[in-house]
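Let me give you the structure first, and then I'll get to my questions.
A single protein chain has been omitted; all remaining protein chains appear in their positions.
Here the chain labels run A and B in written order, and each chain numbers its own residues starting at 1.
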Amino acid sequence: MDLILVNLIDGLVTGLLLFMLSAGLTLIFSMMGVLNFAHASFYMLGAYFAYQISTYVGFWMGLLIAPPIVGLVGAAVERYGLRRVHQYGHVPELIFTFGLALLIEELVKFIWGNDQIPYQIPEILEGAAFSISSYDIPAYKVFMIFLSLAIFLGLLYVLTRTRVGMIIQAALSYPRTVEALGHNVPLVFMGVFGVGTALAGVAGVIAGPVLSTFPGMAVVLGSIVFVTIVIGGLGSLGGALVAALIIGWLTTFAKAYNVRMEDILTGLGFNKPDPIWDSAWRDLWTLTSPQIADILPYLLMVLILVFRPYGLFGKRDV
Amino acid sequence: MTDTAQTSQARAQGGVTLSAALPWIIAGLFLLVMPFIFQSNSAITIMNQMAITIIFALSYNMLLGQGGMLSFGHAVYMGVGGFLCVHIMNWEIFGSLPLPILPIFGGIFGLILALIVGSFSTRKAGTVFAMISLGVGELIAACSVIIVVFFGGEEGISGDRTYGLPFFGIEFLTQIEVYYLIAFWLLVSALLMYLFSRTPIGRMANAVRDNPERAEFLGYSARWVRFYSFIAAGFFAGIAGGLFAINYEILTEENLNLHTSGSILLVTFLGGVGFFFGPIIGAIVFTLLQTVLSLETELWALYVGALFVATVMFFPGGLSGVLMMHGTPIKLGKWRMLVKPYIKVLVPAVLCILGLAGFIELMFHARHAAIGESEMTLFWTTFDHSNPMPWIVFAVLALGGFWLARKGSPELTGAWHEANTPDEVSE
Partner (left out) sequence: MTTALEITNLRKSFGQTEIIRGVNLEIKDDERHAVIGPNGAGKSTLFNLITGRFPQTAGVIQLHGKDLSGKAPYEINRMGLSRSFQITNIFPKMTVFENVRCSLLWSLGYKYSFWNMVSKSRALNEGAEAILEQINLTARRDLPAGLLSYAEQRALEIGITIAGGADVILLDEPTAGMSHSETDYIVELIRKVTVGKTLVMVEHDMGVVFGLADKISVLVYGEIIATGAPEEVRANPRVQEAYLGEAMEAGH
């Protein structure tokens, strides 16, 4: 029971982190129709910028300053890159962001090198916040949960209580109408892109110290973020939240509980081939849930796309 | 009726005309004599790699260029075809199988996988297709460490091509024999892919790419048109995989992952998706660039990435698009007036890029070199990065080149416009 609670917390941390990334991605996609392949690269930039800033003025200033800088970089990318490519259509836009992801990774390697950098959690958050029986819950995880929740509440407030938020919300459901009303001024595009990438930046700042900060961190998380928004339904913020939590818990539990295919198969009445290393089915028999934890999201996505092409909460066509 | 109409009608009614076959005959001869011009083993290795990349890129362009489907997971069809071929090499039956027909099995396996994936992924083009291709690609790549029986885990699987039935006495022990095998398959696959684009389904693939809805109202289901293109692309990717297996005799997870899928997108787009020969140019240029640059600098991936982003932004037609832009001036006989403005812009531009690259290399060296090692060699000269002189030289080159190229560009724009406008001839 306690282990379940611990895993629930762990999965929540992963899920909220995923949602912070997918929320920005969804906002950008809904407004501009662009699936930003480089989104996770902005997450990586967040971590690296924060590290650089923290070496001078400490972690907290990094948390404060790095996301706006990432947002500015994002806005500049929209203004000078994406806007230009926009005229060629959606597929070239997607290709552009893909190229951008490559370029950012190489730039990061150029500036900070190929190896992991020593970006660490601040001293005040080291150690455990509380424990559940014998399991310690690190203070940093609690901090991550509260910070993400605070950001979502802020986002929710902006989206539902402010004028800009209304326009964005309207664009989520009726992109063409909003465009026709003359709201989609380039500035709004640039702003949404900037805010979306800044959100990714925040995720990078807080995830960098625990998931380690290295040039491959964008690739590691990038595809999963896409999977999240595809499962949730492209353009649906609520869907992104649900999908992010599902993926967070699914992978955490799959890793925590060693469910073995052998047990399932014997339970179903199959006989284990002997010797196992000679059998063509040995991979099936030796399969364990931690082994496949990382591919479960992809599997889920393929299944969802086969049976519900618009995702869990998706309404509109792409 | 115009002249062009008459000529193409003549082509329509005749058999295979010389002008249609000529490019293929030249390509064949070219492939035949290449090993005599570049005899070194390393050159042949590069050519083999190039040829495999060309087939793979052409197959990728059946999706992206011809069918409007952006795939982030095309490597799996090549990879899976390749894995199967390595397995066949390890089977006993391989002893009674001539090596040159092995790629067909790779093709068939690629086709079968495409058949399964295509059955649900081709419902939509655009973003949805791209995402499914990414998901399926990642899924299969991740499976490679789980399904060890087929993918061999982290070390992959390897075989020996020479165990096959000798083919007219050839046992494919040397690189040059493998080269001719690959060259043969390159010619055959390229020709087949070209002909495919000229069939009803190939034409409709273009139509569906441009306007799927209209195609539906012409009696074609956009989904089935995409599906057929998709499995054909899977087949040729599998052929490329089979050739990869023959050439390298080993396949690993690397042949399946996003990185490989991404680079084929890069290759194809650099070459240009708008023309059939675009991916061929892309594969040749990219392989050369990769080989040459990776020998010279650690930062080659950075340069390639920058080149790619610049291509998407400024030349969405890729290299072949840029080349074909010159068709009109040549047809009008006005290309000569472009030469001088080109020199005025391109020479400073090249200097600017070299200066910039030099500056970047200096920065990289200054930042990452081991302490005490301040000497570096660049452009065949050795200098010290703590010395301000090289910094100044490269900065001047970059800025000066940029300034000169910018200064010359209005003239080029003017000349370009002029060269593309037909003279007003009084008739």
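FYI, a contact is a pair of C-beta atoms (placed from the backbone, for glycine too) under 8 Å apart; a residue touches a chain by one contact, two chains touch by 3 or more.
Model, not experiment: these values are computed from the prediction.
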item	value
Chains on display which the left-out chain touches in the complete complex	B
Which residue of B:Ser40, B:Asn90, B:Thr162 or B:Thr199 touches the chain not shown here	B:Thr199
Chain not shown: contacting residue from B:Glu216, B:Glu254 or B:Glu411	B:Glu216
Of B:Trp91, B:Trp224 or B:Trp403, the residue in touch with the unshown chain	B:Trp224
Of B:Leu97, B:Leu115, B:Ala207 or B:Val393, the one touching the omitted chain in the full complex	B:Ala207
Subunit B residues that touch the omitted chain in the full complex	1-2, 4-5, 8-9, 11-13, 195-196, 198-204, 206-207, 210-211, 213-221, 224-225, 228, 232
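Keep in mind that, in the parts below, only the chains that are shown with their structure count from here on.
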item	value
Distance from the mean Cα position of subunit B to that of subunit A, given in whole angstrom	31
In the complex, subunit B residues that touch subunit A	64, 68, 70, 72, 120-121, 123-124, 126-128, 130-132, 134-136, 138-139, 142-143, 146-149, 258, 262, 265-266, 269, 299, 301-302, 305-306, 308-309, 312-313, 316, 360, 364, 367-368
Subunit B-touching residues of subunit A, taken from the complex the two chains share	35, 81, 84-85, 88, 90-92, 94-96, 98-100, 102-103, 105-107, 109-111, 113, 219, 223, 226-227, 230, 234, 280, 282-283, 287, 291-292, 294-295, 298-299, 301-302, 305-306, 309, 317-318
